[in-house]
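The complex appears here minus one protein chain, its other protein chains still in place.
== chain A ==
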Amino acid sequence: MQPIDKLIRNQTASLLMAIVFCILSISLFEPLLFWVLLIAVCATAMRVVMYIGWYQPVPSSRTINLLGLLCCVCLVWFSFSIGLLLTMVNLLILAGALKLMLLNAPRDLFHLFCTALFVIGIGFTFHQSFVMTLFYGLLTLALLVALARYFTPSQTVSWHAKRVLTMGIQALPIAILLFLIVPKLPPLWKMPVGKSTETGLTDTVSPGDIASLTQSSELVFRATFEGPVPEPHERYWRAITLEQFDGKQWTVSPLRKQARQQYRLLNYEFSPSLSGSWWQYEVIAQPTNKHWLYGIDIAVPADHASDQMIWRGADYQILSESPLSTRRAYRLRSYPNADMSQTLESLDQRLNLQKPESPAVNPLTQEWARDIATRFSDPEDKIKAVLEYFITQGFTYTLTPPAMPDQPVDDFLFTHQQGFCSHYASAMAYTLRLMDIPARMVAGYHGGEVLQPGVLSVYQYDAHAWVEAWIGEQGWVRFDPTAVIAPQRIQFGIQQAVEEEAFLANNQLARLKQLPFLADLQMLYSLMDYQWSRWVLGFDAQRQQNLLALLLGKVTGKSITYLVLAIFGVIGLLLALYFIPHWRKQQMEPVVLWYQKAVTAVAGYTGIQRKNLGPQAYQDKVFAHLPPASSAQFRSLSEQYIRLQYQPAQPDRKTAAFVSDCKAFIRQIRRQPAA
């Protein structure tokens, strides 16, 4: 007889599963540690080699145990730097890979199957795009084919594929129905937050940072407006307000963070009074693992679900209650014409006049600021003077300014006179503070590409920084020095502003975008992805409510219950229509059923299981072990059973009598004390 492991090894099923597992691991390239990925690929290679028959012996379980132990030690070491979530993902892949190496019993194959399904689930926490969903769907089908292939190896793979596909398509309507109506419960547990490797804004901005972001064409968020999108010069998406300056870098002020925490403890949310016209829109933000959200000033949540999710800061920043570990949708209403004056004036003033005190830091700028301050007294005039300086001195806008390590503001203002938006914003905010005008830097995004009417895609290369200054009654007023230096940046976007420079020079894909055919294709993909995230990923409790309202008119608890019950009923009915014939076929006859029950009672009393014995053999076996009265009765039962089941049919089949005899026998034997 062939040992079972040989069979498993030579089966296409295990090969197929190994390949699926490998592809899965590779799709998790980003969260996985390199060596873990390497082990997964090695395990797959091993399976392939075994399948082809180049090398047969399986490594002994001792070897694998040792390898597993070593890997665990390594993983614990790495876990300190990668965080809990990624450690767990790595552990799962590692376990799967080791299991793959050891695959030699059917049980191992089932373990691997379940692990792979779980890994697919995990894949969705890292990739949620339309294409990846399709990809994971296909992998799931491939896994199912592998499993089916294991159970009936005589059929061809294509036969299995066809069958699995058919069944998948049959299940699809049920899945869609359930997706639409099953209540969207809040998650039962929290996802541990991974350490981010994403590109994007951080809460410390030095002038060069934003320039490097322009090399990335990753999507940041999409906004869907009710009505037309705002004009380009109005699209200032605030992400972070930076109020602490150390001469080189801008950071979120620790005092601001403290204040925010205190307000949160008191549950006192900042709510400015709003006036003027507004835009309402929905934002679908890509995961950043950060708290901040994007909105045009002054942004307030537009519905209850968004309100639950958003915390409004006194610096007009909106923050998510939990970090954005997955794509998230929220609805906002923005009042662009409202004054940003109702804020914590004293704290704002104090924070935004802070500057590095030492006279050695940027001395030229300090002197220049003093000079302007003596010439003008009105804050607005001072600001105008600064902006005029930018224009008259022939400043230029560039993505690749020279390095200014020592006195960044001095060097920028008086030596090089060329820079990126963040250089201008930083220098201007600093100068204003030197002139006793409260000012701060805002990092965010500006502009965006119109995907279709009403829909705006914003990419990392749209990152921008500008200045806010406090002007008397008006409160915070936005000044964008970039708009003065390079108005085309604001009007047409960064691509136009730095045309001659190597925009996205490092990004091959973006360069290809210049081919019209590929541009169309990418546009199509963007559109599809947008629809996917909007209608499928964005289908939250709120949307569900709306859908139900559309279907039922008025949504009450009762009507929802009825609808859910009705749909479950329909699904149940369809399944029943399919399965009941099978069940009926398999349902036991009462004779067999009651004989089995009697046998169970006998086995309970004597401790002798029937296993695969026939009625006669079992009767012979237990006869001596039963108490005399019962043994005779059981013999008669067995004889009756044989007569009913195996002898030629008699005209009077006394099924009912047999059943009642069985019942009497079971009652009797239960009364007997145990042997």
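Just so it is clear, contacts are C-beta pairs under 8 Å (C-beta built on N, C-alpha and C of every residue); 3 or more make two chains touch, one makes a residue touch a chain; residues count from 1.
By our rule, contacts and distances are computed from a predicted model.
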Protein name, per the UniProt record, of whichever chain is missing from view ("Sarcosine oxidase subunit beta", "NADH-quinone oxidoreductase subunit K", "Response regulator" or "MoxR-like ATPase"): "MoxR-like ATPase"
Touching residue (missing chain; options A:Leu66, A:Val182, A:Leu565 or A:Ala617): A:Ala617
Residue among A:Leu134, A:Leu172, A:Ala549 or A:Val592 touching the omitted chain: A:Val592
Those residues of chain A which, in the complete complex, touch the missing chain: 1-2, 4, 7, 11, 150-154, 586, 588-589, 592, 595-596, 611-617, 642, 645-649
